[in-house]
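The structure's right below; bear with me while I get my questions together.
Yeah, one chain of the complex is gone here, protein chain that is, but the others are all in their spots.
Note that the chains take the letters A and B in the order they are written out, and that residue 1 is the start of every chain.
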Amino acid sequence: MKALLLIALAAGLSGCASLGNVQPWEKGTLARTEMTFGDGHMFTRFDDHIYTSREASSGGAGVGGGGCGCN
Amino acid sequence: MTSNEDKAPGRGLAASIMTAALMLPGVQAHAETPPANGTITLGYLNYKDSQSGLDRITVHSPSVSITAPVAGVWNIGASVVSDDVSGASPRYHTAISGASHMQDHRTAGDVSATRYFERGTVTAGVAYSNEHDYLSRALSLQGSLESESKNTTWTVGIGHADDHINPVNKIVSNEKKRSTSLLLGVTQVLTTSDIAQLTLTHSQGEGYFSDPYKALDNRPRSRDETTLLARWNHHLASTGGTSRLSYRYYRDSFGVRGHTLGAEYVQPLSQGWTVTPEARLYSQSAASFYYDPLYDAKLGAPFPPGYNGNGYMTADQRLSGFGAVTLGLKVSKQLDKLWSVDVKASVYQQRGSWRLFHEGSPGLDALRAQTVQIAINRQW
Partner (left out) sequence: MKPISIAMLLAVALGAAPAWALEKGAAAPQFDLQGLEGAVKLAKLQGKVVYVDFWASWCGPCRQSFPWMNEMQAKYGAKGLQIVGVNVDANSADARQFLTTTPARFAIGFDPQGATPRSYGIKGMPSSVLIGPDGKVLLEHSGFREADRAELESKIQNALGAVK
């Protein structure tokens, strides 16, 4: 009986850490394209190229190096 | 754009890769499998800026990119872009006279390969960019690792670029620039509708950083940069839309500190339409060796007061202190199962007086720019 109560308590506590603890079958919304960060989409590349040509900041989301002649 | 249903369940995501002209395809952090379908995208960018009432630079940039899953565990990506740049930009500050007219053509390409594992990915990429006075080659390697629950993804990346500079005005010849970057990131699922990402990048560069087409431009031969990027995507069940917010902090050894705040809101509508309004706020401090348009009493423009030919200096507006605002709107339509189109228009304005919390650099005319971007996508 004690063993059962301990198992139940452990199981209950593990369910309390709900922030960041999303189950695999609950990830429908997170699967949407707009919810991802993986936007190697052409427009991101165009925008980044323009901004690094007109502003001093660069980078942020990845490494890759390479550049245009926009010293 | 791939539709929702082709994405493996959302997990933490590896950072997408971007710097200047090199754009490796974004790394997808759906670590179990690559996307089920490949995509080919035909894109076009039209960029025009203007200053002091005159048109400055115009860019036409057609581009093709392709991604293809291979053998169920690989994803290959490649893209080619061809920039046609023409117009005039000031030789110093925002001076109209003496502005050098130019016409240039740049071709760039990149290839990357991602291998998917049970709980992670590894991506290797190469990039190449060539114009008549500048050649750039770069390599990168990035890896991601997911936690068992797939709610946390760690990313690490390293990149190296080798540039050769040979300006047409022969101010210098056979100059080089090399840089190495390191990235560390973490992506965390917060709730069923929230995901956030934090990325820290550090870059060290050695070589020629000056702009040979700008008067008296003499910059240090090394540049260390650090960037911290925080992003948060939040889905609103009530509207079916998603807000995508980002904040980036940048600092470098030139003395530049930059803040970028980005916000976009993706709103799906009926019949396969999606609208995405976007706003971006930017603010930067001037580089430590930037000088204002106040010229030496004897020598006149473009010489700074007390000019003696020594020391670092630049009159490049890009290294001045300013703030900038972008407003954009993207409209997308899923035409059928395979085809989709995206069109985006945006306006940009940069002003010294718009620098946040501090004084921006005085005496420079505002810069205005507008862009139109089109992408036609086909899945296969």
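We take it that contacts are C-beta pairs under 8 Å (C-beta built on N, C-alpha and C of every residue); 3 or more make two chains touch, one makes a residue touch a chain.
What you see is a predicted model; the values in this text were computed from it and never measured.
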{"item": "Which residue of B:35, B:205 or B:323 touches the chain not shown here", "value": "B:35"}
{"item": "Which of B:53, B:72 or B:309 contacts the chain that the document leaves out", "value": "B:72"}
{"item": "Residues in chain A touching the chain absent from view", "value": "3-4, 7-8, 10-15, 23-28, 31-32"}
{"item": "Absent chain, residues of chain B that touch it", "value": "4-9, 30, 32-33, 35-36, 71-73, 148-150"}
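The criterion applied here is as follows: only the chains that are shown with their structure count from here on.
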{"item": "Inter-centroid spacing, chain B versus chain A (mean Cα positions, whole Å)", "value": "19"}
{"item": "Complex contact set, residues of chain A against chain B", "value": "19-22, 24, 26-46, 48-71"}
{"item": "Interface residues, chain B side, partner chain A - complex", "value": "1-4, 7-11, 13-29, 41, 43, 45, 47, 49, 61, 63, 65, 67, 77, 79, 81, 83, 104, 106, 108, 110, 125, 127-129, 131, 133-134, 136-140, 142, 149-152, 157-161, 163, 165, 177, 179-183, 187-193, 195, 197, 199, 201, 203, 208-212, 225, 227-229, 231, 233, 235, 237, 242, 244, 248, 250, 252, 254, 256, 258, 260, 266, 282, 284, 287, 318-319, 324, 330, 342, 344, 348, 350, 367, 369, 371, 373, 375"}
